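The complex is shown incomplete by one protein chain, all other protein chains being positioned as in the whole.
Moving on to chain A:
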Amino acid sequence: MNTLIEATELTRILKETVPVTLVKDISLTIGEQQFVAVTGPSGSGKSSLLYLLGLLDRPTGGTLSIRGRDTARMDEDERAATRLANIGFVFQFHFLLPEFTARENVEIPMRKLGRLSRDEMCRRAGDLLAALGLADHLDKRPDQLSGGQRQRVAVARALANDPPLILADEPTGSLDSKNSEQVFKILETLVREQGKTVVAVTHDLDMASRMDRRLHLIDGSLITEADKSMISSEGETPES
């Protein structure tokens, strides 16, 4: 198994008048093509951990490397570049840019990266959205879409630059059960069929149980790592 993320004693303390510990001494290794659940009570530091793994926040202690690169040595621009090409975020709230259509929102990370021609970007955005069942909504703006549709656009945007790592913070938290199941299935397909690594915060223990691994947090600390035995599925390929 190729290692994607390696963290040792990862700690994040907010230096307020009374210091707040968000994440404490978390050591973990996440390999490629893993579907990882992050669970824990509200306020246990799940989001904080995701922000650290996604290079949105900097740890105050410990080390974090992504694909073997020590993130402590990256400057802000390198961290931004890493986010752009290697990490896709999906938040509980869709966070689409309100002035742009679904397709344009998906195109934005591609245009920022600038690897494809405008035609290719347009086609890829259309394909990604169509694969998520949004073929008829390409030119609608976020306020013309339902909650489930917006969240799927957000997933498409996270996939825009084909990053190996998707971080999802309660992606189904604001959706009804039918839409939740649909978004969950999409994430599952990403891991099983496209070889992505998905780390998803969820409150739904049933969903967590269907994932490869579960990281349970309490008060910022990792309590147990309830590893599930490797589920073999058709999308999984042996490590080289």
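Keep in mind that, in the parts below, a contact is a pair of C-beta atoms (placed from the backbone, for glycine too) under 8 Å apart; a residue touches a chain by one contact, two chains touch by 3 or more; residues count from 1.
The rule we apply is simple: contacts and distances are computed from a predicted model.
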Protein name as given in UniProt for the chain not displayed, "Succinate dehydrogenase iron-sulfur subunit", "ABC transporter", "Sarcosine oxidase subunit beta" or "Ion-translocating oxidoreductase complex subunit A": "ABC transporter"
Residue among A:E16, A:D77 or A:D143 touching the omitted chain: A:D77
Residue among A:E99, A:D119, A:D143 or A:D206 that touches the chain left out of view: A:E99
Chain A, residues in touch with the chain not shown (by the definition above): 47, 51, 54, 56-57, 76-77, 80-85, 89, 91-93, 95-100, 108-109, 111-113, 157, 169-170
